[in-house]
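The complex appears here minus one protein chain, its other protein chains still in place.
A and B label the chains in the order they appear, each numbered from 1.
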Amino acid sequence: MKIPLTQVSIIAEGVLRDHIVELVHKHGATGHTITQVEGEGSSHRHASDWGGRNIKVETLVSQEVADAIIENLSHEFFEDYSVIAWLTQVNVLRGSKFLKR
Amino acid sequence: MKIPLTQVSIIAEGVLRDHIVELVHKHGATGHTITQVEGEGSSHRHASDWGGRNIKVETLVSQEVADAIIENLSHEFFEDYSVIAWLTQVNVLRGSKFLKR
Partner (left out) sequence: MKIPLTQVSIIAEGVLRDHIVELVHKHGATGHTITQVEGEGSSHRHASDWGGRNIKVETLVSQEVADAIIENLSHEFFEDYSVIAWLTQVNVLRGSKFLKR
């Protein structure tokens, strides 16, 4: 009943919200969750923009979709924006409904 | 000092808050954390109810308790509500205090 999937976690400036949600779904995510967070990344080249309100976007997908999402995320946003992304291996209840059809 | 435990993450409509907290503790969780989130699950049969405010309930428990929680969660809520649940393996500092007595 549990299916191994990959949790994609993305932290970004709030202004990127719609772009990231669209990107995630374009690659096959069937849902997402957004949490308001505060972040600070002192070593980042855009450090001056990186205080205060940010968003965390999370989605549960196959490893294949996860790789496609972060590959695309990297190309589109990593040059010009403060974006952090990581993958966590999880076991999802009724996980089959999260797989790309 | 670190003990391997299972993090149970549950995303649900806010209306289920008290029911889920009660369910989690009934099965042996000794604590929980609630975060306000926004969610959207486009492929879900209850998709129309699944925008806007939701809650994420998280708890750290043994694998055995985690399985009991999601088994019970599945029986009680998955037919009629938009509920997502997943398990992550973590290492908890002073983890013994999270184990069911």
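In this text, contacts are C-beta pairs under 8 Å (C-beta built on N, C-alpha and C of every residue); 3 or more make two chains touch, one makes a residue touch a chain.
In this text the structure is predicted, and so the values were computed from the model without any measurement.
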item	value
Interface with the undisplayed chain - residues on chain A	9, 11, 35-44, 50, 54, 56, 70, 73-74, 78, 84-89
Positions on chain B where the hidden chain makes contact	1-2, 5, 7, 21, 25, 30-36, 60, 88-95, 97, 101
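Keep this in mind: only the chains that are shown with their structure count from here on.
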item	value
Centre-of-Cα separation between chain B and chain A, whole angstrom	20
